[in-house]
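Only a single protein chain was left out; the remaining protein chains are all shown in position.
Moving on to chain A:
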Amino acid sequence: MNDVLDVALRLLVVFVVFLTLPLIIGQTEHKVMAHMQGRLGPMYAGGFHGWAQLIADGVKFAQKEDVVPAGADRRIFQLAPAVALLPYLLVLLAIPIGPGEGAVGQVIDAGVFFVLAVMGVGVLGSLMAGWASANKFSLLGGLRTAAQLLAYELPMLLTAASVAMAAGTVSLPGILDAFEWWWLPWQIVGAIVFFVAGLAELQRPPFDMPVADSEIIFGAYTEYTGLRFALFLLAEYAGIVVLCGLTTVLFLGGWHGPWGADGLGWVWTLLKTAVLAFLVIWLRVTYPRLREDQLQKLSWTLLVPLSLAQIALTGIVKVVIQ
């Protein structure tokens, strides 16, 4: 009975985190973007600086009519948002936020592979949405999504492999247990490549070619309305949480910090994740969208060679220090 309670409690906590952190990041994005552009952003909903804006948005989405286009492939069209969103919930289960067994939803032996594999499945949701909408713009968006995923999956995997080599394990808590502060400069190239490739996989600006609103309306999500559209948006922000959490765990030492690692490890994890999420928002405001060929060129001619170089460096240092 105690085990069942333990599992239920962990699932509940992960689910609550899954529902709140993306909203917090979304609200932060509203406010940070606004202030960077000399605006105020949402100010009315909820009273204090528009804190309830996203809740109001959610209520609005829930009230809207759920439209399925007549020419669409009905079942796949309706299934796509779930396929896009659920993988991020599963990934969140495996990310440790503090030392010990108690601070991770589920310890997974091959954690690095698990998170990357499941994140890759999420993109199938965009592909299904793009195809099933029976819309030219949606199909183009789906195609661009697929091309982008194929290009950026490789550098992500290679840099994650570099960290796994350094730690000698593919389990996420194991990697954190082996972490030393000098891994930071050692793996810095890998960290940047991983983060950039992850941004591209999430289709965040400046890699938002698949949803480029000025060309193809909203890509694969053009035909979606109401709650299903909201689920796609939630998937994007859950993706930011997952990507920042993963970068923190793999490259920035997770719950390790200059002090207070014992009781306050989870604060360090959340702090680093928050800083990275701020960076994601900052990049959105700062950079213009990359063209499709620039996007492919960046991956194949820059990120892949860099990640291979990082693996070589990791191997050399690993052999030397042994």
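Rule of thumb we're sticking to: a contact is a pair of C-beta atoms (placed from the backbone, for glycine too) under 8 Å apart; a residue touches a chain by one contact, two chains touch by 3 or more; residues count from 1.
Following the convention adopted for this analysis, contacts and distances are computed from a predicted model.
> Between "ABC transporter permease", "NADH-quinone oxidoreductase subunit J", "Penicillin-binding protein 2" or "Cysteine synthase", choose the name on the UniProt record of the chain that's been left out.
"NADH-quinone oxidoreductase subunit J"
> Tell me which residue among A:H35, A:K60 or A:K136 touches the hidden chain in the full complex.
A:K136
> Which of these, A:A56, A:I108, A:V267 or A:V285, touches the one chain of the complex that we don't see?
A:I108
> For the full complex, which residue in A:L89, A:L116 or A:V280 touches the chain that was left out?
Of all options in A:L89, A:L116 or A:V280, contact with the hidden chain holds for A:L116.
> Touch as defined at the start, partner being the missing chain; which of A:V14, A:I97, A:L149 or A:V211 qualifies?
A:L149
> Taking the full complex into account, what residues of chain A touch the chain not shown?
71-73, 76, 108-110, 113-114, 116-118, 120-121, 123-124, 127-128, 130-132, 134-136, 139-140, 142-143, 146-147, 149-151, 153, 157, 169-171, 292-293, 296-297, 300-301
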